[in-house]
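Quick one: structure below, then a few questions.
Only one protein chain is missing; all other protein chains are in place.
All chains are identified by letter, namely A and B, in their written order; residue positions are counted from 1 within each chain.
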Amino acid sequence: MKNWLNPRSTVGIALIAVALIALPFVVGAAGQAWVRILNFAILYVFLALGLNIVVGFAGLLDLGYIAFYAVGAYTWALLASPHFGLHFPVWAILPIGAVLACFFGVLLGSPTLKLRGDYLAIVTLGFGEIVRIFMNNLNSPVNITNGPQGITLIDPVRFGDFSFTGTSQILGLTLGGPQKYYFLLVALAILVIVINVRLQHSRIGRAWQAIREDEIAAKAVGINTRNVKLLAFAMGASFGGIAGGIFAAMQGFVSPESFSLIESIMVLAMVVLGGMGHIPGVILGAVLLTFLPEALRYAVTPVQMALFGKILIDPESLRMLIFGLALVLVMRFKPAGLWPSPERSRELGDKVAEGAK
Amino acid sequence: MQAKLSVVALSVAAAFALSACGEKEAPAPVAAPAAPAEKPVVVVKLGHVAPMTGPQAHLGKDNESGAVLAVEELNAQGLEIGGAKVKFELVSEDDQADPKQGTIVAQKLVDAKVNGVVGHLNSGTTIPASKLYADAGLPQVSPSATNPKYTQQGFATAFRVMANDVQQGKVLGEFAVKQGVKTVAIIDDRTAYGQGLADEFRKAAEAAGLKVVANEYTNDKATDFKAILTKIKSTKAELVFYGGMDAQGGPLVKQMKDLGIKAKFLGGDGVCTPEFMKLGGPAADGQFCSLPGMPLEQLAKGPEFKSKFTTKFGYEIQLYAPNAYDAVMVLADSMKRADSVEPAKYLPKLRETNLEGVTGKIEFDEFGDLKGGAISVYQYQGGALNYVETLGGAPVAAPAAPAAAPAEEKK
């Protein structure tokens, strides 16, 4: 885990850096659309890392995570669009979005701290729905969110005169809008990854781990479980808020239908599939599940046409079917995920052995 | 110019590029020694976007079929634009009715340098995608997105060939007045479509002096409406308006009957379907709904289109296929008038469209909305939809834009 951040592996880092810089140009050769997909993948990496703090580190199952994403997206939409006539700059909105999402995280966290795993799951799910329903309905009597119609004409990310939409020339290179967003996202993602890694190996990170493994024991050794759990919710939520803000800016349009329960489940699937609590694993999970539908779409239809001469199974339902099956199978055969952390898989191995208890 | 068009030899087989899944069109012209004397052929790529997978796939397929029919007819005509023979090609993309996917496929079409876009089907994907098309200067004609916001964003490239929710809600309000009712209850399903329609209906009904005695809400997955219907019953409303889809509308009229509510039922195009009758059963009888445009039977080119469509595809028109057909025709028509297939050149002409389409006369107002879009009202009788009358459409006056939602949206 530490190896790839170890100064000794400078070569590795350099290689990764070169790959990250070259990626949008390589992919962009096949069309900007692919860069856009790449951007969504990074956005999901973002979200998955945020949820990973709650689910992976602290072991609290959160089924309403998308609510924080929604809070961030709506914060951006309201503060930088003609809806209220406000056009705040990036450096103001993103922190506001993060803080607001963080506030919602605490709001959700505080009444639910006493709850055990499965009660928590259902309450967080309810919370996610509550947030969505409010966003869908707060267009009357006072029009705040514009209801189901959503908010249009949202400002893109802009630093001074430099806008992230449209094509521009930088250092002699022609960069399309999605490519510029790519670099912004990668920069933010690296920041988030560094924060995550630092967190995991800090006192807090170990406290989370202790709570995940045995809450009573954690309490006994003097960990303030309440505060530490709240912190997990708050941290996770703020990442969601930032991701939401970027999403709103990238799309230029938000409406409540982007924040349904299935999105929460999707992000959870990324964390679980990749490897709960293991940062590289979570990244892998997010990237995999973003590209899978694209791949399926191009594979499923032609394959079925070739085999049966007609489309028997809709790619969309097949995609969901594969998601569901993947969740079941991974839990069955690789409960620590596709790319688990070495210690975690060992722990789980022990768990199974003493499972009869 | 060179970049926009890919010039290929005549000898290239006229295969239909429906499955052009973003693979890049080889821009290099195939050296064409075979037919030197022939006129060059210009391939005009039209993007088509609709959900081809997911719950609305049947509607997406329907739109696509309409567009396919139009493209085939255009190719059969052997049009010449700008001194070259043109061959239209449909580049079909799937947005899964998902806003995120909507921008991805929009980007694909921009990358593929299509000459125009027909789509998307849903307002939820049409709006975010319209920004990309506007940035790229690509004309976009949606056959079925009815959210008024789509054309109010100030994009010069956004058009639609269907009456929007404002127009439809207004007409339904007028119709309610004509029915002689005094009090109405309004239910909407809190989707962009249902809420938009119900809001416009409310405005029109109140403007016409009707009293709105109840505003109730449900959602697009609900099956039980008894609680809100009981409340409506207590208000003794004479008419219940529903902004939403057939899957809820059908059970809703049934439960109205169970509760002994005698009020009439009126809904928009979402409940003007055979599905509504199937789900509503006998309770659907005598209820009213509306569809944008005129019934195909009443239009000059309607019956012909209907028979062409069923002969070619072997199934009935679902909903918006005629509009998708017209959307393609509108694009082709303005290219003809501009004598260019280049978006920048034919876009001004698109605004001046004056075409007799399958769905009626097509003219755009300054927003890109259909001028005075007509709406027809139907009544369910004995398991069939019977045409009642057509409202609106006659006055060509552009609908007052601020009528749609808060005015601060306007720039």
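Some points to look at:
FYI, a residue touches a chain if its C-beta (ideal position, glycine included) is under 8 Å from a C-beta of that chain, and two chains touch if they have at least 3 such contacts.
As a working rule, contacts and distances are computed from a predicted model.
Taken from the listed names "Amino acid/amide ABC transporter membrane protein 1 (HAAT family)", "Autoinducer 2 import system permease protein LsrD", "Threonine synthase" or "Xanthine dehydrogenase family protein, small/large subunits", the protein name that UniProt assigns to the chain not shown is "Amino acid/amide ABC transporter membrane protein 1 (HAAT family)".
Here is the thing to keep in mind: the chain we left out touches A, B in the whole complex.
When the missing chain is restored to the complex, the residue among A:12, A:111 or A:342 that touches it is A:111. Interface note for the absent chain: among B:175, B:193, B:217 or B:380, the touching residue is B:217. Taking the complete complex into account, residues 55, 59, 61, 111-112, 114-119, 121-123, 125-127, 129-130, 133-134, 136-137, 141, 214-216, 265, 268, 272, 276, 313-314, 317-318, 320-321, 323-328, 331-332, 335, 348, 351-352, 354-357 of chain A touch the chain not shown. Seen across the whole complex, the unshown chain contacts chain B at 55, 57, 190, 215-219, 221, 223-224, 226-228, 230-231, 233-234, 247, 250-251, 254, 258-260, 275, 278-279, 281.
As a convention for this text, only the chains that are shown with their structure count from here on.
Residues of chain B that touch chain A in their complex: 19, 21-22, 24, 53-54, 57, 94, 96, 99-100, 103-105, 107-108, 110-112, 124, 127-128, 131, 135, 147, 149, 153-154, 190-192, 194-196, 217, 405-406, 408-409, 411. Across the interface of their complex, chain B is touched by residues 30-33, 36-37, 40, 82-85, 136-137, 139, 143, 146-150, 152-153, 165-166, 177-178, 250-253, 255, 257-258, 297-298, 301-302, 314-317 of chain A.
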